[in-house]
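Structure incoming, see below.
Here the complex is missing a single protein chain, while all its other protein chains stay put.
Then we have subunit A:
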Amino acid sequence: MKHLTDPELLILLREDDEWAFREIYERYWKILYQQALKKLATTEEVRDIIQEIFFSLWKSRHSILLRETLLQYLYTSLRYKIIDYYRLRTVRSKYYDSILQEEEHLSPEVSEELQYRQLNTLVEEEIRQMPAKMKEVFVLSRDYNLNAVQIAQKLSLSHQTVRNQISTALKRIRKRLDRSL
């Protein structure tokens, strides 16, 4: 495998050859890791992102069409993943800010970063326990910044149902935060 070129590895990858996949990982994980390390604050995030990049490569192995080198492709994939990571973070933290506006629980010395992390963990945990429909509605509202009308269209629900679901979801989250902060 070591002497194969990238295009040859991709041919093998297309037929589900996991040794070829492993070789691609061996070749590029480090350079991507080092790049990601500059772009993200913690090594946990770096690990997750590297995993995701190779996971998407594996998932798209049958349809992959390269217009550039494999490394360029992986770099682009890294950029999309990292920007998406920041997008999710930003949208979520904005959302939590709005949840917490009327609450006065947070002590001012807690840094923004720590605040975000704690909130994120708690909220994700609460979301996991929501009924499926409620979860779907809430995630669309929070991560995609969609309003009730847009969600209602997307999921073929009435506006009122969507509003009720979001409101109940928020109540659950607030309760959860009340208990733990």
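Remarks
Note that contacts are C-beta pairs under 8 Å (C-beta built on N, C-alpha and C of every residue); 3 or more make two chains touch, one makes a residue touch a chain; residues count from 1.
Basically, contacts and distances are computed from a predicted model.
Per the UniProt record, the chain missing from the shown structure is "FecR family protein", taken from the list "Spermidine/putrescine transport system ATP-binding protein", "Quinol oxidase subunit 2", "FecR family protein" or "Heme exporter protein D".
Contact with the omitted chain, checked across A:E68, A:E125, A:D143 or A:D178, is made by A:D143. Touching the missing chain, out of A:L40, A:I127, A:L155 or A:L170, is residue A:L40. Of the listed positions A:I50, A:L74, A:V137 or A:L177, the one in contact with the omitted chain in the full complex is A:I50.
Contact residues of subunit A toward the unshown chain are 1, 3-4, 8, 11-12, 14-18, 20, 22, 25, 29-30, 33-34, 37-43, 47, 50-51, 54-55, 58-59, 62, 65, 79, 82-83, 86-87, 89-91, 94, 112-113, 116, 143-146, 150.
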